[in-house]
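For this depiction, one protein chain was excluded, whereas all remaining protein chains were kept in their positions.
Every chain is named by a letter (A, B, C, D and E) in the order it is written, and numbering of its residues begins at 1.
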Amino acid sequence: MAMGAECRCAKRAAKLTRMTPAISRYPVPTLAELPDDIRARILEVQEKAGFVPNVFLTLAHRPDEFRAFFAYHDALLLRDSGLSKAEKEMIVVATSGANDCLYCIVAHGAILRIYAKNPLVADQVAVNYRKADITARQKAMLAFALKVATNSVALDDGDFATLREHGFSDEDIWDIGGIAAFFALSNRMANLISMRPNDDFYLLGRVPKT
Amino acid sequence: MAMGAECRCAKRAAKLTRMTPAISRYPVPTLAELPDDIRARILEVQEKAGFVPNVFLTLAHRPDEFRAFFAYHDALLLRDSGLSKAEKEMIVVATSGANDCLYCIVAHGAILRIYAKNPLVADQVAVNYRKADITARQKAMLAFALKVATNSVALDDGDFATLREHGFSDEDIWDIGGIAAFFALSNRMANLISMRPNDDFYLLGRVPKT
Amino acid sequence: MAMGAECRCAKRAAKLTRMTPAISRYPVPTLAELPDDIRARILEVQEKAGFVPNVFLTLAHRPDEFRAFFAYHDALLLRDSGLSKAEKEMIVVATSGANDCLYCIVAHGAILRIYAKNPLVADQVAVNYRKADITARQKAMLAFALKVATNSVALDDGDFATLREHGFSDEDIWDIGGIAAFFALSNRMANLISMRPNDDFYLLGRVPKT
Amino acid sequence: MAMGAECRCAKRAAKLTRMTPAISRYPVPTLAELPDDIRARILEVQEKAGFVPNVFLTLAHRPDEFRAFFAYHDALLLRDSGLSKAEKEMIVVATSGANDCLYCIVAHGAILRIYAKNPLVADQVAVNYRKADITARQKAMLAFALKVATNSVALDDGDFATLREHGFSDEDIWDIGGIAAFFALSNRMANLISMRPNDDFYLLGRVPKT
Amino acid sequence: MAMGAECRCAKRAAKLTRMTPAISRYPVPTLAELPDDIRARILEVQEKAGFVPNVFLTLAHRPDEFRAFFAYHDALLLRDSGLSKAEKEMIVVATSGANDCLYCIVAHGAILRIYAKNPLVADQVAVNYRKADITARQKAMLAFALKVATNSVALDDGDFATLREHGFSDEDIWDIGGIAAFFALSNRMANLISMRPNDDFYLLGRVPKT
Partner (left out) sequence: MAMGAECRCAKRAAKLTRMTPAISRYPVPTLAELPDDIRARILEVQEKAGFVPNVFLTLAHRPDEFRAFFAYHDALLLRDSGLSKAEKEMIVVATSGANDCLYCIVAHGAILRIYAKNPLVADQVAVNYRKADITARQKAMLAFALKVATNSVALDDGDFATLREHGFSDEDIWDIGGIAAFFALSNRMANLISMRPNDDFYLLGRVPKT
């Protein structure tokens, strides 16, 4: 990347960190303050998305936890799987709805709309997956994910059998449960630090790109 | 370490993976099958603890998630903090109690007993921190952690103010909330895969070492 | 109104009733089948909104209940009040969030965005009013409304005193509680008949009018 | 009606509004203050029941909401239906029990006893319909009504199928759900304004008329 | 007692045990089958009350548990106390309301009406003690009793302090908590065996004795 490009990115991201209202209860580092690997990741996501999602800026307050968080995220979400990218995001949105996490509903709702190419499905899944425009298989997937999110003590063989009847492999089930478990962490971190979703997310995926 | 020693370790750990009943719903890799870094970590913990906690063997089914999981764990639990090692484990045990996670209550209960040099405190904290032999400050810490674990949507400035009155810094509060959030993930993974605590944990820290 | 105009309206509304997927578990009457007063109301709302919200079409299955429903709605929502129009819609959206009612969150979320001239506030209030970009007075209003929605048995003098401290009159409090109570009915009817929000609502108020 | 009769009624009702303790947190209008249509309705119910149920006096504080409330009530409760009058009141009493609404349990409990000609059934249904002296069909009806009252988000095709197996038509199911939904409103209004049941209701229908 | 009198009592009680519908899921012994001490107690209560409350007949299926149950009941309820007899019954009725126990609400509701010489208070306390015609001190008593009944893990010094401010001694507090605890047992036994309240209880204490 040419130096000029890097400068523009850095300025743009820096500007984002000065936005009001606050995006975290905790200090948000400037790009300049960050370790190289974290700054690089942030610039990369900015390049791709056109803005820096606040989860990157707010969690960067603790670099080691940042690295582990996104390593876990990538291991689950980027993994080859029997679940489509949209299905993985459905799990994120549905369980974040159950945990009342504003950041994750708004940010991953946007991602879900984009992956599913469907402007309605995120709001549907966040409130009541039973009434969403999704398949019976996807509803079974979300019922399982919500049980992991809200009542994991009661998981039993019957729950696994139901998913297998819908054609999910055991590795798919680990993906479903693992994503629900990871966002149990993520939702609580966002609520803890009062992570604010970027304004950009609210509209993303609702209108055709121009 | 001499080669002979290494061999003995490997055999011993391998033997542990053949134990009955099952320690996971998912396949448990043998040491030989594991990537070098993960095998090394497992041998290291075995050297230190005298056995391999099942969380290492069962999560090794997915090496990338294993690495992220323990990186996150170490970032939070090994970090210099205003919380003592015993206090961090109290948070683990209390929130695992709220989530009814057998593995974490039993395994981290043992660690708590050892760090606190107190054979009673783990069972107390797992059931009802209000009646535990701990300080008022520690009770406030656990009340906050349990709110993160079970009702994070309702966290507000008052909750932070209460902890500050007890002398916790904002970084300490991140530690408290972060550990509660991480074990929200951990408890759900253990319940998902039906992770079984090693028999060894039940007695650890209850009797003086001989 | 000229005849031609009336015809166009009727055709357009009729077309809406043929949409798929179903907007109700129950039969949806065509405009032609409806009593005159109900058809007139529907045409009026269509003229104003540019489309017919599905609540009008689906509840028209039972004309007497339709009339009473909208008479109640108008009595509460159109009444002069110490609450602004946006504040009334905040109550609708927050309590519909607590009741997981997709129709009311989506439809009244749109109305709230328009009244508040704020594209973000509806999603915020639907998930967690504590983190919304609203005033402390509005947060107290929503805390009361949510208590009416979810635990009205426990309402007591202290709840009224808190609202009075925020400057609400007793009539304002009736408005707050009354709207929460009316949407307790409305949310349950929408869930009962599986009322589907119009696709139009999802985007309304999110982008500047052109 | 002769003039003298009308006068006596007005005096009697006026006397009722001066009773202590308070029947509402809000001002209760005298008959003289009321719009003609509302006064007429109140005098009519007094003529029939021998006293004026407090719901009429307390809700008359807001005439427009009063009219809509009773229009909705009549549309649902007086409608020809596959449900008997007693069955409709069972739904009211059972869901009001779930919402802990004293006014509705006591007042509609009396009406249920009268319609069912059964002095025991109202107390049974208010506490635990499973142990009430009612038919299996009525128990299925109340299980559905309670799901509408307390967990309407989870209503699904299976719930409708169960009621159809018990011989309920789809219109009957709307009646069941609609009554549960209407009393979700009614219970919250009664709890909001602290509506007090008339003393008369407690004994009504418990002893044979003399 | 003359022999003739004894015979009449026995016949009358025997007749009660043949009533339909069933008063228990379990066999109900006839008076003749009972151990002498239990028969004597039953005849005594019948002499006093005019009928045999079904709790005596249904629990007599297991004489040892019967004896312990009533010994516990008498130790708590007949004990000299800072609580009046009516106040003790308020605790029974309020906590039985929280546990949805039909037998205890109906039977002890009757006893409460008689002790309090108040035909309304039992129905009020069973549904919502906040709106009952009782003193602030009695409301504090019932708030504590309900916490014992539904959330005893969270009892703390503050709860004791609140009751002491209302003038309750520590022994009074044991009485309050003890009665709530005893009826936690009693409510569950009644629900387990489907104990049916005698029809007589429903009307008792509602009308002046003649």
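To be clear about the criterion, a residue touches a chain if its C-beta (ideal position, glycine included) is under 8 Å from a C-beta of that chain, and two chains touch if they have at least 3 such contacts.
Source: prediction; values computed, not measured.
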Inset, instruction - May I ask you to name the displayed chains that the omitted chain touches in the full complex? - result: A, B, D, E
Legend entry - Touching the absent chain when the full complex is considered, from E:69, E:115 or E:168: E:69
Inset, instruction - Write down which of B:44, B:74 or B:199 is the residue touching the left-out chain. - result: B:199
Legend entry - Touching residue (missing chain; options E:29, E:53, E:109 or E:177): E:177
Inset, instruction - Using the touch rule from the top, list residues of chain D that touch the missing partner. - result: 128, 130
Legend entry - Touch list for chain A against the chain that is not drawn: 153-154, 156
Legend entry - Interface residues of chain B (partner: the chain not displayed): 21, 97, 100-102, 105-106, 119-120, 123-124, 127-128, 131, 133, 191, 194, 196, 199, 202-203, 206-207
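The rule is simple: only the chains that are shown with their structure count from here on.
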Inset, instruction - Mind checking the centre-to-centre distance between chain B and chain D? Centres are C-alpha means, answer in whole Å. - result: 55
Legend entry - Distance from chain D to chain A - Cα centre to Cα centre, in angstrom: 47
Inset, instruction - Can you check how far apart chain A and chain B are, centre to centre, with Cα atoms defining each centre and the answer in Å? - result: 25
Inset, instruction - Send over the residues of chain A in touch with two or more other chains. - result: 100-101, 128, 191, 194
